[in-house]
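Shown here: the complex without one of its protein chains, the others still in place.
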Amino acid sequence: MSRLLTMKDVWIEGRSDESWNPIINGIDLHLDKGEVLGLIGESGAGKSTMGLAAMGFCRDGVRISKGSVEFEGIDLLKASAAKKRALLGKRIAYVAQSAAASFNPAHRIIDQHTEGPVQHGVMSKSESERDAMELYAKLRLPDPEQIGFRYPHQVSGGQLQRAMTAMAMSCRPDLIIFDEPTTALDVTTQIEVLASIRDIVEQFGTAAIYITHDLAVVAQMADRIKVLLKGDEVETADTRTMLSSPKEDYTKSLWAVRDFVRPAKPAVHTSATPVVSVQGVTAAYGKVDVLNEVSFDIHEGRTVAVVGESGSGKSTTARCITGLLPPRQGVIEFDGVALPADYRKRNKAQLRQAQMIYQMADTALNPRKTIGEIIGRPVEFYMGLKGREKRRRVEELLDEIELPADQYIDRLPSELSGGQKQRIGIARALAAEPKFIICDEVTSALDQLVAEGILKLLARLQDELHLSYMFITHDLATVKSIADEVVVMKDGEVVEQGPKAQMFQPPHHPYTDLLLSSVPEMDPDWLSTLLAERGIDNIGDAAVNKMSYNGTQSKGC
Amino acid sequence: MSTVLKIILQRLALGVLTLFVVSILIFAAVNMLPGDFAQAILGQGATPDAVEAIRRDLGLDQPPVARYFQWLAGALQGDLGNSFAQANFASFVGADSGGNTASVATQIAPRFWNTMFLAGVTALIAVPFSVVLGILAALYRNSVFDKFTNIFTLSSISSPEFFLAYILILFLAVLNPWLPSLSNIYQGMGFGERLEKTLLPALTLTLVVTAHMMRMTRAAIINLLASPYIEMARLKGLSPMRVIVRHALPNALAPIINVIALNLAYLITGVVVVEVVFVYPGIGQLFVDSVKIRDIPVVQACCLIFAGAYILLNLTADIMSIISNPRLRHPK
Partner (left out) sequence: MSFWLEIMGVLLGCLAAGWLFQFAGEKITHGKPFFRDMPLSIAFGYALGAVVLVWIVWSYYLARTLEAPEVNKYFFFRRAIDAFILFAIAAWLFRLLGRSVGTQGTKKLFRQMPLTASFGLLTILIYALLAIFAGVLAPYGQEQIIQGAAANIAPGGDPAMGGNPAYPLGTDQIGRDILSRLIYGAQNTVGIAFATTCLAFVLGGTLGFLAATLGGWLDQVLSRGVDVLMAIPSLIFALLLMTIASAWAGSEKGLLTFYMVVIIAVIDSTRVFRLARAVGANIVVMDYIEAAKLRGEGLFYLIFKEILPNAISPLLAEFGLRFCFVFLTIASLSFLGVGIQPPLADWGTMVRDLAQFINFAAFAPQVASAPLLAAGAIALLTVAVNFVVDWMLHRSSGLKE
């Protein structure tokens, strides 16, 4: 195989606060023809910047300060603007994270597709249109003859992402940069797009750099993996070698994250009064019902995980429990007593009992208040503590969440890392001394190592304080590690519920089955095996649609 | 297409409703005068007879609601009532009031066209100039050119209109006698002469409006250039020209048209001061004069015209941005 791309000792800086700060610190990268390189790292590792630099491109306020980027002997950093333009789109193409934002809303999809080939003189307009339809068919887009003649906003996210892959393929480039192409998609859609991308890259023998933060995804796509951490390279190896025997500690810790599993607790007595009982709740935004007859119980000291894709009604259920959205029908019982539907009608004691931890710690903490004020407010509000007593209690709570009180009590949230902010959110909930806490996607915005720490903390607190959790998540790995019981939701209804052990063993409801099987695993053969088992037409949207036709679910679409 | 049509019709109806409410507001505001109009015109020392005569003359003995609808009905037919200044005079000489010379409409009509002429000349100079400058500043943002225009436009926005007007008079009329400093326009004047006399007020307005329009255009374009689809177009290896013409412009049209309409609406306010400085016989000057002598019917009528034009332009901006939005033009 011959060398396609060589990046040597690349240093990249970004401008902030009137000075240049390093983003990438001298990374080497090379790629052979037809090879797929996975570039992984946590947020802020500089993956996307590196991907764009491979095209000799920098965003505004970013510059390549040193190094060389050679594409087939042409140094992209020294080449003239015109020479670079002749390569971009034609021989090096790019697939962006958000297809919805990266398609121009003013033009039809196919016109944007053909623009590259026509401008680069590769094909005529009509040739390119015909080629586009063939590519759409190869990528298994529905109605490939017609779909290109729609405008971007008329097509769904997963389809748009595939249309963008087709656009990148339009000139048959030698190299494609995929910048987190499936991050914004649901799991069942993601698998479809992954399968299409992998197929077409293999078929045309295109080399690719696949950027992602998801290890399991990159394991399916890449021949070789490069791990980045804060602008430095950690290690590079073949996918299989990397998965089976990572060398560096950082890589090992990444690989080990999903090992944390908490044994499920023994089943509860059926006669015990649940802490929270959701009974036949139906709720609506305006006139549209978004929840339909949802019922489940949460017992003392237990964790109930509510799983489902976006739009399944998990968060709406939480809003009903907290009273932000009074249900149209049904009741919420707390310790066997029905709560008023509207939170404004609940008394202080009722409000105190149920607390909430949010997904985005950034928006959950008031940026203008110090940590002491944030945690101190519920202490003062509910417990009536003031002055020194209040401070002592805040210090206790900070100890509880494993942050040294004297260092953190006077800081602002902006001076904390993502994981620390999430811990403050937990401390604020604990300050009310509740029996029940709703955790709304608390780990999904965090990097995996940090997320694991939060899960362990929550587990410890549960044991110590006998808390009950309602754990809202779309990530089945999280469910596996912390849940006692699982509730699967789809389109505002409970599809299946039961103890964790049962849920991860067949037989399932077909939707649970699809959901479970769509979650990528850290096995490089997982996708191939799955496709062989289920068949190419039985994944993603296609499978969901089939389900609604079969009548297993009355509320399809 | 039907959804767009529906939204546009909704906006139009809303515009008419707003104008209606505004007319009530204007009418009601004037009715808050202490005593009544008659007292206001004649002052404290007027004889009761004279006051009574004017009250009857103006129909002030009727209830306010009836008066409002009479006024509205009149306004819709182009009859804006009679000017107090004239009515006052007429009742003293005992002549028949309500004659043509006294009506507000005949006073306003020629001045209205003068103002339209001034606004038109301003728009013709300002719009192309500021849009081009705004796009250039956005394309070469953070360059010396951009920083200089930023300082220049900020200064121009910050200056009161009369300051700019006197500066222009100073340099273009007094120190270098190129243009006349007074705009004594009369009917039957030749177009060239008229244009010459209008040029200085038009340039003043241009300075003000250009600054606003340029800054808004620049902001709109920069906002657009930061969108991912522009980055995508550049990464497809398209020439800078094509990126601008094919990818940026179709989406920039809506914000630019919006900016133009909003600034033409802004012209309406600017015209008042500038007309006074240059003694330009337009509707703005009439308005200020009437305010000073409390000629209520004229004030009301001018107010209604200004508000109407303002609402119309804002409505145009609204509708233009609806029409140029691809998401609405091509519904799912």
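Which chain is which? They are A and B, in the order written, and residues in each are numbered from 1.
Quick note on the criterion: contacts are C-beta pairs under 8 Å (C-beta built on N, C-alpha and C of every residue); 3 or more make two chains touch, one makes a residue touch a chain.
For clarity, every value in this text was computed on a predicted model and none was experimentally measured.
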Looking at A:F204, A:Y250 or A:Y343, which makes contact with the chain not pictured? A:Y343
Touching residues on subunit A - with respect to the absent chain: 15-18, 60-61, 80-81, 322-324, 343, 346, 348, 351, 355-356, 358, 360, 363-369, 377-378, 381-382, 428, 432
Interface with the unshown chain - residue positions in subunit B: 18-19, 21-22, 25-26, 29-30, 32-34, 40, 140-142, 144-145, 150-151, 154-155, 157-163, 166-167, 169-171, 174-176, 181, 222, 226, 265, 268-269, 272-273, 276-277, 287-288, 291-292, 294, 296, 299, 302-303, 306-307, 310-311, 314
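Convention: only the chains that are shown with their structure count from here on.
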Considering the complex alone, what residue numbers of subunit B touch subunit A? 226-229, 231-239, 242, 246-247, 250-251, 326-327, 330, 332
Sites on subunit A touched by subunit B in the complex: 55, 57, 59-60, 84-90, 93-94, 96, 98, 101-107, 115-116, 119-120, 150-151, 153-154
